[in-house]
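The complex appears here without one of its protein chains, the remainder shown in place.
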């Protein structure tokens, strides 16, 4: 997924530390790598590395990043290994000065563009889409002196998801693709203009939310404030795999609401927390059950469970505790102790569950094995019945726009019907929210539901060559 | 506080890795240091260091700890600096073989005992009570060949809190002081006998809870199973500071229920989760208010808030989100940005709070400054009214039994009346649970309430010389 | 300076670990960063980072570098900060497959080439010459299908020092510039073909030295063995700053012999050890003195001193000991204790020096301050007279070919005459070897002596813009 964050200091103060805090608030969008690039109007200084924001940066590094405007990135890897080269912002030197790019999303035609550029003699040092965008942009800048024109020409070539920050010399361009797949919003305080993947990072820095960047907008941020341009996109419609004409329209990723964004964020005017609670309520209506307690599988199921409880009038409880010390250096139990691995992370509260009919609520079922062990654990803690409710419909198609779903999430769902899954998991009943229920809960229709329906809002017939390294 | 954990493998298997997982489940009881000592019946091998369990140990270290019985410790420092010397288990060589000791609690007379031993020519390499206990024990062993006799004689000398694991050669002694200040319980599975500060660690290892070690019990664990002895304590009563005769009776620390223990633990037959929910309910009765929402200050206020909501019928919500990436390597905001420090940890959900009258529930008020900032933050997020409810009565006296309260907790409460605190914090109303409410919520009377009442269950007139190092 | 190393395994075995050992033997050529790139004929896998070879690599990293041919690099930074981006090999993806480049030397016209490429729309992600070479190469490859042709065309553009390894898919090209500034040699054993900056790395791996790569050669290494091509270079002569016609001829850096290379290496058929001993002998002839002892300033002065002793018949001794534990994590003495810093590294042996007239021999005088302190220290240890002899003539001009001399070395020499330097240093006499003496000692005339004479073997009138980052 990735998170992006940028600041322009109108009062000429250092921005690196503020970007650090901004990225820290977006850490949930990517834990693999982090980077910051700042500009003093002439030169760009940057630092990036593998790890959490707090691991990558220290005081000394931040103090060496001297600049009055800057952009940052937290990385969630969908492709490529753990290489510093693939961390962002991607910074290059060109005849138009230094350029830094931070990208959230996945392009579908990046491999095609890459091959095209390679044929013209360009070389690539990373497997990021940002490098493709940088090369395209510089080519366009060569043809026209107008930066806006060059950016527009570049964006016209891109198909897929991109919330994008481009820093050139003394300005930042904040861009959201015409489909609006990924969120992006603007903030302000007295001295700074902000741009962030989510408004939760604005709140942290005590900045005011101004508005979302709209799908198809290019927002130029400079000492003169904000100027807005529109992406020109030829591709008003395309013919999909079934031969239908599909017109382009905004298609924001539903998974941002369901799982990815922080509950205290608001995307395109809709509170993530409220969506999750609505989903819980819808679930209760669609899959009611006679039970004594509703418990989330923490932390992802918390708000769904609250909504389910509210609607069903079944009391909410914390039936499972999460061990907050689970981290990366943990010595994992051996293969034969897989059960232990689950118990080290989650513990049932016997005093709550004993003798009760329990509704467990989560956002999704990954492989099914963890769910099976949780259900078993809850039963062993004394629950009489265990009913599982899932806040996201069954995922049946891969995501091409930057979410690592097909391989990691819902594997169990793609091949089996619900009754079969229920049996495997060992729940007394199992209910997924319906597509209609989800749309209703979110309260908007211009969503990308491709992973749930197989209907993609963009052309998908691109050469998808394995990305290198 | 500290946490202690021990295993005796009846089937002769290695125990180090299991102790590692046990300590991991007790990590909430101490984050400063960790250690494990194991015995192969003849030698004791041990390793301890500063840091979290997952930081102190790795695969190689665990594999070098070869033994069929063993004890472990997680350290929460009340006294002394961050020195490896003060980590536990404390391991010594004596004429009776190797002895390892892990201790939870604080002795009141350890300084007196230490001086007495020093006068007899003993020297001390650490500032732990364990070393005092070890020296006393070896002295008694010299006088009698009987280990149980020696342990009894040793314990007779101790005044204060001690849940204690003593490993000598081929056996472990699990001991709980006559007051039962700190918890300690026994577990079993087919192949092992367990002892643990809390039963949550037994659940993690899929062992069955057998029973609590009772106040005043010495439980000997060996290849022959379990043998139980009683601590002989002269001090049936003492004259307290006000000249009253105080008879010794069980006095389990109420703070274990309120804050310290994990919610999925059960102490002396009483579920910690249930106590916290009861407290919430009592709070609702004692300090009702006309409001729209009840929100915890996460994570410590969660279960209290749930109880408050249940009793008051005011809907429960998650008004504040906790950033789970806050860790030790964090670059702190400068002095002038203290507010930012709070916002980096906690974020209000505007969509939930806007226009609402909110009851915030927490376990305690520390200095007041954090509470003030949270109340302010919640107001800024749009709350019309903010009512604060606290799940623990005002703390007015220091704890001598191992909880670091007087300096860290409730500072604001000790000097001011509630109305003054309310004003400082800026809440619309403020309510602490009453002493009676607390006792009722816990459901037992044999509690240590010294920090709330100033009435101590033991003599306190000991020389409290500054501990060295 | 940097060191480069490559292997082609004819028997299809993994090469990464051998490259690791090769780089370890070249560690003296660069301590700032290290990297290895290997090819399995199709893909290139690489890893590089800041630090010593032994710090950058571990077993796991090496095992993930799966390939049958590969190249490595140790970095000595002349330009740019400590950035991973500037470590080598530089690896790119192009339409001709993956390309990895490792470079030793500095190009004079890289900035000009960079600007030219930027004007054509190319972008740069590092400040290395390798990236410039890579872009040029790929442009040429576009025009011709012949790799050799493209390499020749590319090299024609380069002015300056380059010993170069280029790995493309299934072959390595080992290249030495027409001037032969930096060394490069070939090795063989039964199963592998080797290429290395110095033959000392071949000895370490028990490979046989085959021959030096000659100035102007392109050696193609593949499964078919070795094929040799010639660099075509137009620039047969150039007009230097004084209007003279200067014909191109081999010009190997004299500093390789004097300081840089390892004494057990042989460059272009001449033993480095022998050169240093010869220099010592010449020094004795040019600057004889009546003294009791000759002592090196260790380790750089060792072999010079041996030669001086041999020729002068003044006994050789170890008058100063070097502390071998000096490393990077050392807590430096404060400003006022600079003297201490010298004494922590070097200690005089009083028993040797007392009452003696001592000749100290070193390769160069850096700032003069260290030399002054050493002379003082030796006097304090009891020496009656201290005579300083320097194995390299006074450096008066900057090096443009990759040695960081102008700023680091011989600062004192550039502005002052010898008598003035002697006074500042406090020696009883001071003698630098003469230019003629140096040439005689090395035994070849085709040397680059630019830093000693100001006469450069290449054009130097290039735009030298500050390299970015």
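By written order: A, B and C. Residues from 1 in each chain.
To be clear about the criterion, contacts are C-beta pairs under 8 Å (C-beta built on N, C-alpha and C of every residue); 3 or more make two chains touch, one makes a residue touch a chain.
Since the structure is predicted, the reported quantities are computational estimates derived from the model, not experimental observations.
J.: For the unseen chain, which displayed partners does it touch in the full complex?
T.: B, C
J.: So which of C:149, C:264 or C:424 would be touching the chain we can't see?
T.: Of all options in C:149, C:264 or C:424, contact with the hidden chain holds for C:264.
J.: Return the single residue from B:2, B:71 or B:91 that touches the missing chain.
T.: Spelled out, the listed residue whose C-beta touches the missing chain is B:91.
J.: From the list C:318, C:385, C:404 or C:446, pick the residue that touches the absent chain.
T.: Spelled out, the listed residue whose C-beta touches the missing chain is C:318.
J.: Mind pulling the subunit B residues that touch the left-out chain?
T.: Counting over the whole complex, subunit B touches the hidden chain at residues 43-46, 84, 90-95, 98-99, 114-115, 118-127, 131, 134-135, 138-139, 141-142, 468-469.
J.: Mind pulling the subunit C residues that touch the left-out chain?
T.: Counting over the whole complex, subunit C touches the hidden chain at residues 17, 20-21, 24-25, 27-28, 52-55, 57-59, 62, 200, 203-206, 262-264, 266, 271, 273-274, 299, 302-303, 306, 310, 315-318, 321, 323-325, 327, 329-331, 333, 339-340, 343-344, 347-352.
Keep this in mind: only the chains that are shown with their structure count from here on.
J.: So if I look at the partners of subunit A and the partners of subunit B, which chains show up in both lists?
T.: Chains touching both subunit A and subunit B: none.
J.: Measuring from the mean C-alpha position of subunit A to the mean C-alpha position of subunit B, what distance in angstrom results?
T.: About 39 Å, centre to centre.
J.: Using mean CA coordinates as chain centres, what's the gap between subunit B and subunit C in Å?
T.: The mean C-alpha positions of subunit B and subunit C differ by 62 Å.
J.: Quick one: which residues in subunit A touch 2 or more of the other chains?
T.: Correct list: empty.
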